[in-house]
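Please read through the structure below; I'll follow up with questions.
As you look at this complex, bear in mind that one protein chain is not there, while each of the others sits in place.
Entry: chain A
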Amino acid sequence: MRRLVFQRGRHASVALAAMLFLAPVLASAVDDPSEMLPDPKQEARAEAIGSQLRCLVCQNESIEDSSAGLARDLRKVVREHVAKGESQQQVIAWMVSRYGDFIRLSPPVTVATLLLWGMPALALLAGIVGAVVIFRKKPQAAPLTDEERARLEELSRER
């Protein structure tokens, strides 16, 4: 990806080592434990907020998962705002005002994303309608011919 990739490489080996040793201890991939807030409750809130924000460098990762320099800076910002007592909504609004909706890993419900958000319900509805149509109109077997009826009688007698 464009540009900040250079910064990433430098931290890749450190991040890998940190993950190997700290993965069982730390829930998130924060590079440096000194980044974490001293209050575990606030830290948990910061992690919950950060995991909803896209790292704009490695775009399919959240800022909590990414070791890019920008992600680290944004984690720091999130923690500062959480320490000030801001709500999740406030922190995300602060980010969106700078980077737009793209920074949210789950897009907000707007006219443009209505179809996206409505798709599971629509798909379920389509499935139910399809199933009802198919099961209600089960094709009935054709009536037996005289020959078949005679054969059936023969077979029943043998029993």
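The working rule: a residue touches a chain if its C-beta (ideal position, glycine included) is under 8 Å from a C-beta of that chain, and two chains touch if they have at least 3 such contacts; residues count from 1.
Here is the rule we go by: contacts and distances are computed from a predicted model.
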From "Imidazole glycerol phosphate synthase subunit HisH", "Thiol:disulfide interchange protein", "Multiple sugar transport system permease protein" or "Nucleoside ABC transporter membrane protein", the hidden chain's UniProt protein name: "Thiol:disulfide interchange protein"
Among A:Lys84, A:Lys137 or A:Arg157, the residue in touch with the chain that has been omitted: A:Lys137
Missing-partner contacts on chain A, residue numbers: 1-4, 6-7, 56-57, 59, 69-70, 73-74, 77, 97-100, 102-103, 137, 139-140, 142-143
